[in-house]
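Of the protein chains in this complex, all but one are displayed in their positions.
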Amino acid sequence: MMKFLRLPSLIIWLTVLWCALWVDISAGNVVGGLLVAMVIVGVARPTGMTGLERTYFRPVSALVFGLYFLWQLVKANLVVAWEIVTPGLRINRAIIGVPMHSSSASVVTVVANAVTLTPGTVTVDVVEESSADGGSRVDRVLFIHVLHFRDVDSVRRDVLQLERLAIQAFGSRDELPPVDDELADLGVMGVGAALRVRSGRSSKRSTTVKKGSAS
Amino acid sequence: MIVASVLLLTVAAAAFLYRLLRGPSIPDRVVALDGVLSVVVSGIIVGAARADSGITLSTVLVVSLVGFVGTVALGRFVERRGG
Partner (left out) sequence: MNVVGGIFMVVGSLLTMIGGIGVVRFGDLMSRVHAAAKAPTLGLLLVAVGAAIEIDSQEATVTLVLVVVLQLLTSPIATHVLARASYGQVDIALDGDDDLADYYASLEDADRERGERD
């Protein structure tokens, strides 16, 4: 499990982009990129980054997330193309609210973006609610416009799969158990967990920290 | 092959332009503009493939990013002033 510091990661990412734009990995270019990145970050002061916050990034899980996401994109296009090309519309539109279990803004953002590119769904709104007991925990609900709506459970299943993979890749592992529990209620196993079981590795059971009110 | 791609992209652009002119509300037109943008980006890439050189591809980055900012700006405009 890797934890990274947020601001230096941003500077490194900007430097990588700089080198990619110039298609040049010579030492001079990298140094120039670092300078430009630091100037930009100093001038622009991105919100929420005061330097020493931690962010999570697990490359293997991120790769799994990326591949799943690409596959969903292809499936989405097949569905939409089929709908467009065949005569007669079979659409059943609805807007469904799906509560998110993660408390990290980056994970919810990643999931909201990924949901837009999955079959038949587009994120319409993300609603934040500070929790009622005065804690700092923020609950977010994704409102999703669905094109072929069958039932709420299938929508929740798809979104929670994405959330599970996103937490695996970009969030802290403590937040996995509630997602797993809800997935089990809906009758599926998360994609990441299924891969791990198939490869023989047992899934780590992290200790759950009870956060405030009992669920 | 290239000719076929260009023909298909032209039809796509025509379709988006139709929606741009007809769309009864502003968000319809913004959606159409976003589509025209994708067609332009694809067109430049196909052109680069025809010329067999990667020099013109820097323009694609600029078009794509400016288009994104433009679409977001139009979205905020719709939020404030109505469709």
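Each chain carries a letter (A and B) given by its place in the written order, and its residues are counted from 1.
In the analysis below, contacts are C-beta pairs under 8 Å (C-beta built on N, C-alpha and C of every residue); 3 or more make two chains touch, one makes a residue touch a chain.
Since we're looking at a predicted model, the values are computed, not measured.
*Asks:* Of the residues A:S61, A:S104, A:T123 or A:Q161, which one touches the chain left out of the display?
*Replies:* A:T123
*Asks:* In the complete complex, which positions of chain B touch the hidden chain?
*Replies:* Its contact residues with the unshown chain are 1-2, 4-6, 8-9, 11-16, 18-19, 25, 27-28, 30-32, 34-35, 38-39, 41-42, 45-46, 48-49, 52-54, 57-58, 60-61, 64-65, 68, 71-72, 74-76, 78-79, 82-83.
*Asks:* Across the whole complex, list the residues on chain A that are touched by the chain not included here.
*Replies:* Touching the missing chain: residues 17, 20-21, 23, 73-74, 76-77, 80-81, 83-85, 89, 91-97, 112-114, 116-117, 120, 122-125, 127, 141, 143, 145, 147, 149.
By our rule, only the chains that are shown with their structure count from here on.
*Asks:* Where the CA atoms of chain A average out and where those of chain B average out, how many Å apart are those spots?
*Replies:* Centre separation, chain A to chain B: 27 Å.
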